[in-house]
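A protein chain is absent from this complex, but the other protein chains hold their places.
Moving on to subunit A:
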């Protein structure tokens, strides 16, 4: 064991910044362990001289990230644990909504609820889809996937879907069915299935728990083996977990730490007699006659799927109204445009106007006041057209076009084959609506 020796001359030169040999002994590090084993920090050595000649201390760790040795970029998302359930003793079936062919937040919440029911009981969470080619079931938390897209058609056809679900019931006899309680999609199908299953379970005898058979609607919490469902008249119902659950959004936390295999299974191999619903289609009482063209200006602004919004950057208001008709968009406005009298107050978007939920929001000549950005917080895609590249709307936007709003809208109309001076005022909304395919 060596004795640690200090050089008193070197120590003196290190302490005295005016010593001619100070730079030889000065410690480069701002933190070191002293001879006594105590961590020492030299605040004067900390930080760097910034471009203005002022010392800056960066505690954010940005310098760490910038260095290639940091490896911080890989640790942003912790790796998920892989879960494999080979031989489940039962199934918890989730029927996700899949709007636009993707899992949405409500669907992930449903899978989170299913995992709460399945984990610890060796049950498999099984996703039943009426669409093929949906991705993301692994991370959402599905152990098995049943693809019923061959048995149903596009559009609204509740009877074949119900028949397909009854087949799933016969093949898997799941412990629980979980639907999204949203009308007219998941809530409709779930209630139909519950109404179909209720007489069956009643006839199976009273030894099964009877209260179990009634579906639980508007379920918003699962705790300690009981569900809370919202009833009418400001009441909650606390009851045992029902066979069929129709759950509200945010009913459970989505799966975030585990990854599941999402193995595709065929119903025919799972045993159980199929009612061969595909062969003998039941007489459907409901026939889908397709979507109806809706005037985008008549849709309430809070629900409109596609909004073209104008602000101070617009000077050609006739051209803007024409562009909204050509694009098939609902019209919105910033507060300035409304205060100046160009747009009615009912069209104002923002904290003092309407909070909008559009899936696509085009802001023309709007710089993005805080109140306006709050109003569009729920919009999925934002496009900004603005002259000023530094404004807040450009920072918020998914696509920002730095150009003059009036000119861009005129060019859009021209490119879509309907320049303003040709169509005049006869452009009715129905033929624009036919080209407007927003879901």
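Throughout what follows, a contact is a pair of C-beta atoms (placed from the backbone, for glycine too) under 8 Å apart; a residue touches a chain by one contact, two chains touch by 3 or more; residues count from 1.
Operating definition for what follows: contacts and distances are computed from a predicted model.
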item	value
Hidden subunit of the complex - UniProt protein name among "2-hydroxyglutaryl-CoA dehydratase", "Electron transfer flavoprotein subunit beta", "Dihydroorotate dehydrogenase" or "Aspartyl/glutamyl-tRNA(Asn/Gln) amidotransferase subunit B"	"Electron transfer flavoprotein subunit beta"
Contacting the left-out chain in the complete assembly, out of A:5, A:81 or A:289	A:289
Chain not shown: contacting residue from A:14, A:192, A:263 or A:312	A:192
Touch residues of subunit A, complete complex, unshown partner	60-61, 64, 72, 75-78, 99, 156, 182-184, 187-188, 191-192, 194-196, 198-199, 210-211, 213-215, 217-218, 220-221, 228, 230-240, 250, 253, 256-257, 285-295, 298-300, 303-306, 327-328, 357, 359-360, 362, 373, 377, 381-383, 385, 389, 392, 394-404, 407-412, 414-417, 434-439
